[in-house]
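Every protein chain but one is kept in place in this view of the complex.
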Amino acid sequence: MGVSHHGQRALNKFKFVHHALLCGGKSGPPHDMAVIKTKIKEGSKIMLQYSFKRVLWVFPTLIGVLLLLFSLTYFLPGDPATAILGPRATPELIEEINSRLHLDRSMPVRLGYYLKGIAQGDLGTSVWSGHSVSSLMMEALGHTAMLAVTTLAVAAAIGIILGAFGAIRQDTPISGVVTVASLMGVALPDFVAALLLMLVFCVKIPILPAIGAGEGFWDMIVHLILPATALGIGWVGYLARLTHESMVDVLEADYIRTARAFAIPQKSIAYVYALKNAIIPTITVLGLGVGKLLGGAVFVEIIFSRPGLGKLIVDAVYARDFPVLQGGILVATVLFVLANLLADISYGFVNPQIQYD
Amino acid sequence: MKAKNSIRKIVIALFALLLLLPMGAGAKSNDQLKIAIWEDVSTFDPGWMTSGERELAIMSCLFNGLVKYKEGSWDIVPDLAESWDISSDGLSVVFHLRKGVQFHKGYGEMTAEDVKFSYERMLDPALKSPEKGQWEQLDHVEIVDKYTVKLIFKSKKVTLFTSLLPMNTGYIVSQKAVKSLGHDKFGKNPVGTGPYELDSWKPKQHVKLQRFDKYWGETPKINKIAFLPIVEDSTCETALKTGELHVGRSSMINYQSFAKNSKFNVYSKPALKTYWLGMTVSHPPFDKLELRQAFRYAVNVDMLVEASFYGTAKRANTILPPGLPDYWADAPEYKQDIKKAKSLMKKAGKPNGFTVKLFIPANDAERIMAEVIKADAAKAGINVIIEVKEIGAFNEAANKGETDAYIQFYTSTIDPNYIMQYFAGESWNPSQYRNAAYTSLIKEGVSVADPQKRNQIYVDAQKQIDKDAWAIWLTHGTKFWIAQSNVNIGLIYPNGRIAPWTASFK
Partner (left out) sequence: MNTTSTGIIQKKRSLTLGWTQNITIIFKSIAKKKGGLIGSIFIAIMLLCAAAAPWLAPFDPNEQNILQRFAGPGLTHLLGTDYLGRDTLSRIIYGCRIAVLVAFGAVSLSSIFGVFLGVVAGYNEGKKFDYFIIWLFDIVRSFPQIILALAIVAVLGPSLVNVVIALAFTAFPFYGRIARAQTLSVKETDYVKAAEAMGQKPIKIILKHITPNIMAPVIVCLGMDMATMVIWESGLSFLGLGVRPPTASWGIMLRNGYKYIQVSPWTIVWPALAIAFSMIAFSLFSDGLRVALDPKERNR
């Protein structure tokens, strides 16, 4: 659904977030100075209407997603038996597996079987391991979610703190640190960062683990260090700048100056008013980051041999494990759709001046 | 001022966290042995095991057969059968089973019933085992008494003791377990008589085994084993160095550096693979014998093997690896001879060269081989176009004969028919080789018992391939293992397979 704007001036104020939204949040941290103000929700009724329409729109989207997904797997050359068994795949076996997966039927028929399965709560079974796709995915999702949450939490914590410090104390070299951090985040996409980190901390000085997710609480934390850093580098700089700029502008606003004039202590001004107002656009942007994170997670998981949704999908492509491939992409896509939904709706809270169609 | 203090505190905290790191990385407990394998298992049902070697290291921890290869050699020794008598006509064998052998997870004692069940189910068409062909000569299994079982064959199974019983499909499964769990579930919850039982299997993550305390044989020294599927050699190397793995492999190029490293021990054996460059004979350009021969003379195999295997492997001259009894020791070694290549091309009417479409899978060794071949072929005026295909697409295209040339490898077992049969058939015969003489030799070889005669048949078959020149044999590869110096890897079979139940920590 499109979002129309109402007034160029209002647009400019939300340029930062607006820009991220328009470019789908996919292309990395913009370096813009934005003025973000939040007004009390005037058009809350319009917004509810918009939200409802927006939620309804999810369904035709999912249907279209299924169609595209099935077209892709339909045209994917190769069959699982040959991919897995190699020379040991007898023609009878190939035929047996192919007919079990309905690979010899036309696309609408295959889609029909798949939907029937979903309606019964069955996402299929992995050709490779015989495990149910749903169990494989629950586990994979858990690992990817753990990676994503840790990355965002740490990046957000570091980024917001850095940005806040830089805004409050403009005379410290913090802003220089922030600029360098955001530049590094841009220059090193996740998988390049992952490779370099592995090179330094696993190969040159072998002190951090290079494979797996670990067992036991501390072991898992240690196994998260490098992957989360690789994924999070871009975010730290970005979030720092975001917080910094939004806080600087808010701090200069009239009502803050008034509060200062009344000698309200500096600390409470900063923490109570400014940070609160700066958080909301940050959250919107974080919501958009889901897609970018999943993309980066694919590489990080493969490079560090971590179990997860990305690795699951890529392995399934190589092995032509169609049930897992379809299930994995479907789950990833549904998550993505939901994240977009949340982002779109929450964006409405950020800018009530937007007209909703 | 306060900000500076806070920053200081944060830095100190981070520093302290760093000191905790060595505790996390590579926790070395002597309780669990971590071994890296190439790929994950696809099932634990021995009747459905597919590739010859991939799952064997794990399966041989879980199961026993009637007989086994003595660890570290190809000699056949008793396993679950204490002794056996072969009938005079060679068509039946009576096995006397060991008493008091227990299955895992409380499934009771192993008896003749389990043997009968394990083998007869291979023939069941409803189960569609990919290994059915191996057992087709079996007629049925007779239970003589609780610990005596008779295998009756329709025709003489010459490979019964050499490659059928000691391998995957020869393993004995618990009838009770298979019947109660069902075939599918049994594949994830194996019940055998081996020294280890399955603890957990997370696909593509790990296979964890736990020592079986009721094992009938010698108790293994190591309590737990974890098999970790790692596809990339370099990841394996890194994990070895960080201490996350006890036993693994390295890329060939790093073999020497591990060999020299006192923290590791290396063990190497020639592998039973055969890499070859195949030419498709069903369409131009390689439908012409002279052009195939020309290509054979254009490629510098020694240089190719050196480049792709970094001096750890030798060149191959025929399809069977040396060490196999029917290896053709006198196979010709073709050296690069551009002049000869060019004259053959002239003879075939292509004096100015021709184009070859070469398909390869996206593997390291094959990529290097392809590059070397391309450079070599160019010297004779042959233009090689390399197309890297993702493995699924590669197999499909190569098997259909869609390309002019391809690089492929198959893995042998001790039975030469295992690998040679494909080129007499329709599937997995990428060169589309159809030769009546070869086919009849292969058919004959399966039924001949006399080792001398077999040898002659298989050598003749190899000679036929050489004459028809549709393959340039490259190498048989090397199988090697790297273990931490505090690990005794145990015994290793001639083809490089390890026997983890013989391993221990020093």
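Observations, loosely collected:
For clarity, chains are labelled A and B in written order, and residue numbers in each chain start from 1.
In this text, a contact is a pair of C-beta atoms (placed from the backbone, for glycine too) under 8 Å apart; a residue touches a chain by one contact, two chains touch by 3 or more.
This is a predicted model, so every value here is computed, not measured.
The missing chain, though absent from the display, is touched by one residue of B:L66, B:L80 or B:V372; that residue is B:V372.
Residue A:L195 is the one among A:I118, A:M146, A:I161 or A:L195 that touches the chain not shown. Looking at A:G64, A:P91, A:G112 or A:G216, the residue that reaches the missing chain in the full complex is A:G64. Although one chain is not drawn, the whole complex shows that of B:I76, B:L91 or B:V388 it is B:V388 that touches it. Considering A:L48, A:M107, A:M138 or A:A187, the position touching the chain not shown turns out to be A:A187 (whole complex).
Remark: the residues of chain A touching the chain excluded from display are 1-5, 7-8, 12, 15, 19, 22-24, 26-28, 30-33, 57, 60-62, 64-65, 67-68, 72-73, 75-77, 183, 186-189, 191-192, 195-196, 198-199, 203-204, 291, 294-295, 298-299, 302-303, 310, 313-314, 317, 329, 332-333, 336-337, 340, 357. By the touch definition given at the top, chain B reaches the unshown chain through residues 232-234, 237-238, 241, 250-251, 253-254, 257, 303, 306-307, 362, 364, 367-368, 371-372, 375, 386-390, 393.
We adopt the following convention: only the chains that are shown with their structure count from here on.
Note: centroid distance chain A to chain B, computed from Cα atoms, is 40 Å. Put simply, chain A touches chain B in their complex at residues 77-79, 82-93, 96, 126, 128-131, 136, 139, 165, 168-169, 172, 198, 202-203, 206-212, 214, 218-219, 221-223, 225, 305, 307, 311-312, 315, 318-320.
The part of chain B that touches chain A in the complex is made up of residues 3, 20-27, 40-43, 50-51, 128, 130, 133, 184, 187-188, 201-206, 228, 230, 235, 238-239, 241-245, 390-393, 395-396, 399, 410, 422, 426-428.
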